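Quick notes on the structure that follows.
With one protein chain withheld, the remaining protein chains of the complex are depicted in position.
Read from first to last, the chains carry the letters A, B, C and D; within each, the first residue is number 1.
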Amino acid sequence: MMARLHAIALLLLWSLVGSWISPVYAGVDREKLLAEPGIYGTFAAFALDEDWGRLEPSTRIARLAALKGVVEQHREHVAIDLYLLRGLSDQADLLFRIHAVELRDTQEFLLDLRSSQFGKHLKAAGVMHGLSKKPNYAPGFPEQMKADLKTVSEPGEKPYAIVIPIRKSAEWWGLGQEKQAAMMQEHTEATLPYLKTVKRKLYHSSGLDDLDFITYFETSSPEDFHNLVLSLEKVKEFQYTRQFGNPTLLGTVQSLDEMIEILAQ
Amino acid sequence: MMARLHAIALLLLWSLVGSWISPVYAGVDREKLLAEPGIYGTFAAFALDEDWGRLEPSTRIARLAALKGVVEQHREHVAIDLYLLRGLSDQADLLFRIHAVELRDTQEFLLDLRSSQFGKHLKAAGVMHGLSKKPNYAPGFPEQMKADLKTVSEPGEKPYAIVIPIRKSAEWWGLGQEKQAAMMQEHTEATLPYLKTVKRKLYHSSGLDDLDFITYFETSSPEDFHNLVLSLEKVKEFQYTRQFGNPTLLGTVQSLDEMIEILAQ
Amino acid sequence: MMARLHAIALLLLWSLVGSWISPVYAGVDREKLLAEPGIYGTFAAFALDEDWGRLEPSTRIARLAALKGVVEQHREHVAIDLYLLRGLSDQADLLFRIHAVELRDTQEFLLDLRSSQFGKHLKAAGVMHGLSKKPNYAPGFPEQMKADLKTVSEPGEKPYAIVIPIRKSAEWWGLGQEKQAAMMQEHTEATLPYLKTVKRKLYHSSGLDDLDFITYFETSSPEDFHNLVLSLEKVKEFQYTRQFGNPTLLGTVQSLDEMIEILAQ
Amino acid sequence: MMARLHAIALLLLWSLVGSWISPVYAGVDREKLLAEPGIYGTFAAFALDEDWGRLEPSTRIARLAALKGVVEQHREHVAIDLYLLRGLSDQADLLFRIHAVELRDTQEFLLDLRSSQFGKHLKAAGVMHGLSKKPNYAPGFPEQMKADLKTVSEPGEKPYAIVIPIRKSAEWWGLGQEKQAAMMQEHTEATLPYLKTVKRKLYHSSGLDDLDFITYFETSSPEDFHNLVLSLEKVKEFQYTRQFGNPTLLGTVQSLDEMIEILAQ
Partner (left out) sequence: MMARLHAIALLLLWSLVGSWISPVYAGVDREKLLAEPGIYGTFAAFALDEDWGRLEPSTRIARLAALKGVVEQHREHVAIDLYLLRGLSDQADLLFRIHAVELRDTQEFLLDLRSSQFGKHLKAAGVMHGLSKKPNYAPGFPEQMKADLKTVSEPGEKPYAIVIPIRKSAEWWGLGQEKQAAMMQEHTEATLPYLKTVKRKLYHSSGLDDLDFITYFETSSPEDFHNLVLSLEKVKEFQYTRQFGNPTLLGTVQSLDEMIEILAQ
């Protein structure tokens, strides 16, 4: 649907970038950062400013080279994922998900991004931080449920990503571990039918921003995801939720190169 | 009331557009997209920027040619309806309703729209997504009500469209199917007198944005619509609604050509 | 207090306008539109942009001629009242009240206003729609109260206008007609002492925007109006109000020519 | 701490102003306006625009001459107090408190202020209106409390001013005069220890804006004021308050000449 960047422009882009990042690039252990507890996950959303759409194509390509450069350079320290929100979410156009061992490394990436030639066109539209942790309630679940939870999501492209920030009520926190665990078991049961088609990741936020949790999803079927949320609204634990979404961020997963191609237009 | 575009300018517009979209244009099966379950409906509202009103008429016409081009081109994949909100709703000037089998197709249309010469004058003012589904409660309704619900809305122009986003309370979701069905029967009963003059379509949203439902209406009588809403406020189910409107979008239905004619001024 | 427009500039203004509106001007039946049920009332508030204050006086006068032209032209179809909010209300500077048989006529006026040379300096700050209806509860009131309600407000200038949007709670709508009528009788009793000095008009909004009612007042004594509101806060029906004001619009009634004279400075 | 305006610039300023306001200036009876019931008090807050800081010093001085001119001119009809909010409150930089017999006089001052050369740099950040009234509950208080309330605040500079808007709950208004009076006596008792160091003035707002009261304070000790508010939070009447502050405006009292000197930098 979208006009393709001419090969010549892309070549120019790669050569511009190539000249200031080292050709041999080791990088952080992305898989480990996404799998382990104790890792900080940051979701930073940005809107493109009004000037962006008015830039000459050649200027735009030069600026995107700066984006590529900053992302590649910091991928040595932090894991960076990109999402295109424009068209599917309000106000924000781009979302970066950054996993890091230290929040300072995340801040350094975002500072460099903002002060880059590309970053001058970004307007901050929201940032959320969470922490990956070992499962809280799962150890007490019935054996069958524990086995079910090991279901691996189906292979294949999951082009849609959804981020839903969550804040629990003060009443929830006062319930005590036992009552919470019983409700979380009911909650978890409701998610089982969707384990194959909806991938989930949970971040704990209390104190790091104005949330308690950030829930992250990837799916090839927004309809399945909608049905999952409907199921979760019906369990008792949902009564103790005082913020669910607001904003809900819905976008598409993009590689850095795909994102650059889209933004180049 | 509004000055008419000179025939010459319109001719110029058609010729500009004609040169870059194919004359033979098949298009998506619009009727099917609007009637079937499992289709995504997106409502994207935009405000025109301050520069728009200051453009030279000839520039404005060229930009509107870009709008026409993008809409025609994407109508091969998605169904697109246009509404004029300016004057009747806060902040937003235009509303696009897009029906698609895949949300990615909707995103592609909106990306192309935004990056077109016309789109540079649009400021995103809100986007909502929903899904068409088979009726949830209707199968259990009394036979007479089922028959009544088959009432077809009167033919003829329905120039006004109203979009009301809805969010139910956590309590509603915890009620269970039976209690919900009883209340929805009372709710539906209240709508019967308006089936002829107010056309409705329901979208399910949970998880796709910060809503549970998007309700869409077309009518030739805003007064009838007002009386319908008054009736719905009086049934028990309304007590379980925590968002109704906010925003309520009220506008007029416009064909692409009518919209272009209005914006050309 | 304000510097007066030089006679020469005003003459210029009248001559500019005179040249493009017909000298014989019939117009809509304003009195009828303001008195009858089934008429749409729209309140459209605007802020002047920052450029307005920086215009050359002669440019400003030319733009005000455009305002005069648009208002005069549409007065053939809709009734238009003007209010100056600047200095008395937040953010919005001007308020238009438009009465029309069809909301489309209101939209056409506001479209023409926005696309006029004057309208390019307006930023939409809010629009509300309501419908005039026959009294709902009055037919059941005691005869004495019905007689009292016929009190005509004192003649003479009522320079202040106040618009208060109202939204009732879901609980109110569920009360049923009888309980509502009893409370509305108490409410109405509280208003009797102010019938002479505060003129009122009620608009029904449910479904047309995010309100249930728009209440409009004119008075020569804001103190009397304040005491009226205090009385209304004390009756039982007020407990069922979940939005009262927010915003409250307070301004002064201005004729088109007075408004132009003020804006010309 | 702040660089002083050179004597030459100030001389220039006085001479500019001197030439267009009459040297003999009678003025409104300020003391009477601040002491009597039935007087309207308006609080109008403004932010300086971004251009202000970039003006040439000589231009800035000329614009401040316009401020001085407008204030002096209107002081014949209304009492005007100035406060510097910048640095101590969010968003707003300046606050005007205007007392007038007629709200129209206040509007005329604010219109002239806004259309002056200085006013073009002001962005409206909020306006609130209230009315001075005779004490509501005091007549029923015990004699000792009435005597205590006659305590005059200590002479001497009270450089800090705080404005706290208040809205009571619907429940409060439904309590009835007797219960309210008992609670207001407890409330008043809590204020007695602070009568010497915190000066207070109360404005009644219902219907004139979205508040019920505006409370105004002057003090030389923000710590004393803080302790006063803490005491008031502990009495029963505070449970019936649904808005207290939001915004709280904290600033310093400035004469017109002091304000001009500060803004000249």
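Note that a contact is a pair of C-beta atoms (placed from the backbone, for glycine too) under 8 Å apart; a residue touches a chain by one contact, two chains touch by 3 or more.
Not measured: the values here are computed from a predicted model.
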TODO: Mind giving the shown chains that are in contact with the missing chain?
DONE: A, D
- [ ] Using the definition of touch stated at the top, determine which of A:A35, A:L55 or A:L111 touches the missing chain.
- [x] A:L111
Task: Candidate in contact with the missing chain, chosen from D:F96, D:Y160, D:Y203 or D:Y216 - done: D:Y160
Task: Those residues of chain D which, in the complete complex, touch the missing chain - done: 1-2, 50, 53-54, 84, 86-91, 159-160, 162, 164, 222-223, 225-226, 228-230, 233-234, 236, 238-239, 241, 245-248, 250, 252, 262, 265
- [ ] For the chain that got dropped from the picture, name the residues of chain A it touches.
- [x] 38, 40, 44, 49, 73-74, 77, 103-104, 106-112, 114-115, 119-120, 124, 126-127, 129, 131, 170-171, 173-174, 204-210, 212
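Note that only the chains that are shown with their structure count from here on.
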TODO: Output the touching-based chain groups remaining when chain B is disregarded and all other chains stay put.
DONE: A | C, D
Task: Chain centre separation in whole Å, for chain C relative to chain A (CA means) - done: 48
Task: Interface hub residues of chain C, defined as touching at least two other chains - done: none
- [ ] Please categorise the chain-chain contact pattern as a line, ring, star, complete graph or other.
- [x] line
- [ ] Give every touching pair of chains, nothing left out.
- [x] A-B, B-C, C-D
